[in-house]
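A single protein chain has been omitted; all remaining protein chains appear in their positions.
The chains carry the letters A and B, assigned in the order they are written, with residues numbered from 1 in each.
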Amino acid sequence: MIALLLRDLKLAFRAGGGFGLGLAFFLIVTVLVPFSVGPQAALLSTIAPGILWLGALLACLLSLDRLLALDWEDGSLDLLATAPLPLEAVVTIKALAHWLTTGLPLVLAAPVLGVLLNLPAPGFLWLVLSLLVGTPAMSVIGTFGAALTVGLKRGGLLLSLLVLPLYIPTLIFGAEVARRGATGIETQTPLLMLAGITAATIALLPFASAAVLRINLR
Amino acid sequence: MIPDLGKYADTVLSAYAASIVLLIALVLFSVIRGRKVRAEMEKLEQRMSRHG
Partner (left out) sequence: MSIAAKANALWKYANPRKFLATSERVLPFFWLTSASCLVAGLVWGFFFTPDDYKQGSTVKIIYLHVPAALMAINCWLMMLATSLVWLVRRHHVSALAARAAAPVGIVMTLIALATGAIWGQPMWGTWWAWDPRLTSFLILFLFYLGYVALWEAIEDPDTAADLTSVLCLVGSVFAILSRYAVNFWNQGLHQGASVMRAGAVTGTDTEEKVSNIYFYPLLLCIVGFVLLFIALVLYRTGTEIRARRIKALLTRERVNG
């Protein structure tokens, strides 16, 4: 299991794996926002939590189509399916690798980008916390989407169409935590909801992903 | 003929028009595709039976 995780991480860091691309995308989206809505500090600080959440979500989405595609193309997915390791564990590790290479860097970069958007001081902690809790769900849901579309030639666009609606609950609660945190309102309820969604998706969705992958490997 | 709809006439009529157009379009498209597929299948079945 650990060997598989290490292999995935190594693949991601190597050129073509797409590591860093998500981060760069996150940076660019954030930089573009003031150009599109204007440089007023008050406006930026109001929308900063939402923009940062949306940027992180899109950056997550960007790297999803590479999640299983490389293994699909070189046939190692077939090997993994016949390996003694259950496919549920394989997809969980894939999701974990995706989170470590995409989600976690986004969480760490978010405060820096928060400075650019004039995020209010109390908001930083909540932004990081909400992203830390929310991004694993995005990786797990994304793995499901990647498993659904893995066999398709033009899967990238379809993948976004399928995954984005599934991201809605996570986005609503996550951005709500960041927004409330920035304005100093209590954040416990949405944070608990967000944690609940993340926990439930991690516990249940790998079964669906594995089932879908088995169908695609048939 | 048309009852007095007061100042909301445009609202009510456009809602009815939009819905009815959508419903008719749905039925029409279903039937057109259905007929086409059915004709295609019958043609194919005939050809298959002739060739055995």
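The rule we apply is simple: a contact is a pair of C-beta atoms (placed from the backbone, for glycine too) under 8 Å apart; a residue touches a chain by one contact, two chains touch by 3 or more.
If you're wondering where the values come from, they're calculated on a predicted model, not measured in any experiment.
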In the full complex, chain A touches the hidden chain through residues 144, 148-149, 151-152, 154-155, 158, 161-162, 164-166, 168-169, 172-173, 176, 189-190, 193, 197, 205, 208, 211-212, 215-216, 218
The missing chain sits against chain B at residues 3-9, 11-12, 14-16, 18-19, 22-23, 25-27, 30-31, 33-34, 37-38, 40-41, 44-45, 48
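We take it that only the chains that are shown with their structure count from here on.
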Chain A to chain B, mean C-alpha position gap in Å, rounds to 42
